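Mind looking over this structure? Questions follow.
A single protein chain has been omitted from the complex, and every remaining protein chain is retained in its original position.
Going in written order, the chains are labelled A and B, and every chain counts its residues from 1.
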Amino acid sequence: MAEEPLLRMEGICKSFHGVHALRGVRLDVRRGEVHSLVGENGAGKSTLMRILGGAVTLDEGTITLRGRGQVFRAPKDAEAAGVAMIHQELSLVPPMSVAENVFLGREPRTRLGFVDYAAMREHSEALLAELGTPCDVTRPAEAYSIATQQMVEVAKALGREADLIVMDEPTSALAEAEAERLFEVIRRLRGRGVSVVYISHKMEEIYAISDRVTVLRDGEWIGTAPVGELPQERLIEWMVGRKIEQLFPKHAAEPGAELLRVDGLCVDTADGSGRRAVDGASLTLRAGEIVGLAGLRGSGCSELLGALFGRYGRVAAGSVAIRGRPVSITRPAEAIANGIALLTNDRKTTGLVLSMSVLHNATLASLSRAGPPGCVLRDRELALAQPFMDMLSVRTASVDAEVSALSGGNQQKVALAKWLMTEPSVLLLDEPTRGIDVGAKAEIYELMNTLVAQGKGILLITSELPELLAMSDRILVMHRGRMTAELNRDEATQERIMAAAMEA
Amino acid sequence: MDELRPGTEGPGSSSLARRALALAGEYRGPVALVVVLVVGILIGGRTPDGRPVFLTGSTHVSVFFEYAEYGILAAGMTLVILTGGIDLSVGSVLGLSSVIFAILTLGCGWSSQWAALAAAGVGAVCGLINGILISRLRFQPFVATLAMMVVARGLAKQVTGHRKIAPALDPWYHVRSLSEMPPIYKGMMSPLAKHGIAVTVLVVPALIIVAAAFFRYTVTGRALDARLFGSSPAGRTARATLSIGAWAIALGLTVWGLAPYLQPASFLFVSSLLLMALVVKVTRFGRHLYAIGGNEEAARLSGVPVARSKVLAYVLCGLFSGLAGIVTTCRLQLGNPEAGATYELDAIAAVVIGGTSLMGGRGSVALTLVGALIMGYANKILSNIQIHGQFLQDGAKLLAKGMIIVLAVLVQEARRRRA
Partner (left out) sequence: MRRMAVLVVALALALAIGAAGCSKPQQEGTPAGPSATQTKMPTDTGKKGTAANPWVIGMSQCNLGEPWRIRMNDDIKKADEATPQVTVQFKDAQGKEDQQQAQVQEFIDAKVDLLIISPKEAIPLTAPVEKAMDAGIPVIVLDRKIASDKYTCFIGADNTAIGREAGKYLVKLLGGQGNVVELRGLETSTPAGERHRGFVQGIAGSGLKIIASKDCQWFEDVAQKEMATILSRYDKIDAVYGHNDPSAHGAYVAAEQEGKGREKTIKFIGIDGNVDEGLRYVKEGLLAATFDYPTGGKEAIETAVKILSGEEVPKKITLGTALITPENVDRGGEPIAPLVPPDEPTAAGTSTGPGQ
């Protein structure tokens, strides 16, 4: 090793209530390097980064930054040492202006002690321009897209002269083009000598952006290697500890009777502008079929599923028929009664009630069957839930544990259990594998195959095209609320989907 | 009552002391209550013959009796707070139903039952209006119930012409001169029965039954349970019947045993909370409250009737305010349009001290009972402490009360962080 790395973490141990989260983990990051940190959920990535960010204190181990030993007791210690964290959930103050956000907590002062807005504006404009995202810094942060807000976070970090930036799944909320722009910025940062620790679940990203990769598994360090020397199969093997022969299992599609028919469905946008989020969408779904929905952000795919589920009340226009019978669904309860289930794309804000237990989340949509009318009996509830918990192999200390204590994959399984318990015939799955580890992904693919084999129909949205291509019998592509293409399994390619998704 | 059950132990907790500590942490509410009682025995004043006041039965009887209205209000308040809402109007609604009850019984000569029904109904209607404003018209709970707080107080003053409703006074607003108050006025405030059966004869067996019921939650108890009843449907039914029967007998014995000591007002307080604890625990409505408070959108998308459940929570809260109003009328022996001012704060404090989160979704009514008793006993201690032969002054009492609230919430917060 020619030079001392910017950051060296060695022998890091941390346990919570006697459970080891990290055991002797190490990580070294060189100057001007993009270093990916990968591992399944629960592998210890987040804990390691929280230690680096000062949010959690370590039990054992050392942190050396620029050759000097560091003890971080609070986030401000880490910040002072030049470490910046950019989380999935952005830490901007939405109603404050971009400039104020960039300088939050260290506002420049005029000689009279007032906030020097002119300097603030000037500096933040310069920073953002440098990041290739020029914008009006006097507008509130919330006026901008997630992608721009992320750039504001980066600018904030640079403004603090951070030379180590940790990005935790920064692209999870970004469209492809936006993600591409982020990578551009990361490369630029690298050019400036800033190091980036990059956490992601997306293989392509890891290979596209990083110099080296460190893999954690079950709180232990597995290995560090330059990406060029680590083929994808090997990386997955490191992550899951076993060989995955095939990530996307094929399934035999034998479409049966028509389950769902949608004709000319229109949905207004929530902002009251009169624009259509979904504009005349039509589709059919047959039993035993997985139909993929593809589209960039704002294409209306999610809104289409939500409208089918009665999420937005009465739809603006169009008709829906289930097994040939026309239905009018204006409330989720009606959708459930009609055998429709909607797995939303964000389990934390719309999927689960995080403060409730695993059991109570799982039975929430089926309480009418958990006891005599109006009542819920624990025995009946357990009997109702147990088969689904087993089928999905939900890993939890107890069914009474708070669902928020589970890993992302297990949370998603609880959400799935909730919907399977309602015995739906049509499943609307919006990003069912977002933010979950490889092992859990495979289990969910397997489950989808089982479900269609039972004669259920699935409408699937996923932003990972390989997944979409592998799982879907047919793929419908949407652009700005309109259906722009319908592709059969054998004619669908990533290129054709992207082409249809980007131009009307 | 999931919060009251010991959780699974961490791998490190081997020593007895540590296990005891962990247990104490889980049962934080009841432990705090015991601490308050011990403090009460130590510093809560002494009778002239040197016994601690807290070792006299009448002190405990008066805590339940004096805290009755707050406890009844807290029962309804917990439901609302579980949904993530708040009801600031309970004190004013109490005042309104209090004067309605007084006017109907003293002024119009209604029988007590019908007047009570009407007064409780007025409370429920106020709750209904709150619920509709909040769930249908999307008012913030704080704003809607703040408006109701003002309106109900205004109504109470309007219907009474700003006067208190009592018989045999100056030319009072439509109140006839009664030679005798309706029996409920005295009955609500005097002990239930006069039979001479000693309390231990009846309450001790009840306590044994309750202890046996909790034994079922221990490891040994579970094993025994499984061996006795098995898991067949017949076994389950037998167990359920036996369990319900045992609880009913225990409850019956307790009520019968305490009847010569406790007033109906106190029983109303405890039974309101126990009933709501049961409702929240075993009904779909109860589960819906938690879901709505935890994540309203997720609840809605799971088919939970969000608006209906919220309205019902506010209606129940109003109903309990109405009941508390009746108790207040009997306590004061008159209808006072000013009654119940700032009671909402005490009710909220009882809920919060119990450990129910103001953010909604976490907590329970059983905890509120504990919180209410902590508040009631703390009040009693502060009222009985003597320094240099003198009782505490108002300012010191308020200071201490405020700090008890902060302390309780800090302890509860610590529990949540640990979990």
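Quick notes on this one:
We take it that a residue touches a chain if its C-beta (ideal position, glycine included) is under 8 Å from a C-beta of that chain, and two chains touch if they have at least 3 such contacts.
Everything quoted here is computed from the prediction, not taken from an experiment.
Within the full complex, the chain left out of the display contacts the shown chains B.
Checked against the full complex, the candidates B:V31, B:L117 or B:V411 give a single residue touching the omitted chain, namely B:V411. Where chain B meets the chain that is not shown, the touching residues are 45, 47-50, 53, 56, 58-59, 62, 66, 69, 162-164, 166, 168-170, 189, 328, 331-334, 336, 383-396, 399-400, 403-404, 406-407, 410-411, 413-414, 417.
The rule is simple: only the chains that are shown with their structure count from here on.
A separation of 43 Å divides the Cα centre of chain A from that of chain B. Within the complex formed with chain A, the chain B residues making contact are 2, 7-8, 10-13, 236, 282-288, 290-291, 293-295, 297-305, 357, 361-362, 418-419. Those residues of chain A lying in contact with chain B across their complex are 17-19, 309, 311, 331-333, 335-337, 342, 344, 349-357, 360, 364-365, 367-368, 370-371, 374-377, 379, 397-398, 400, 402, 418, 422.
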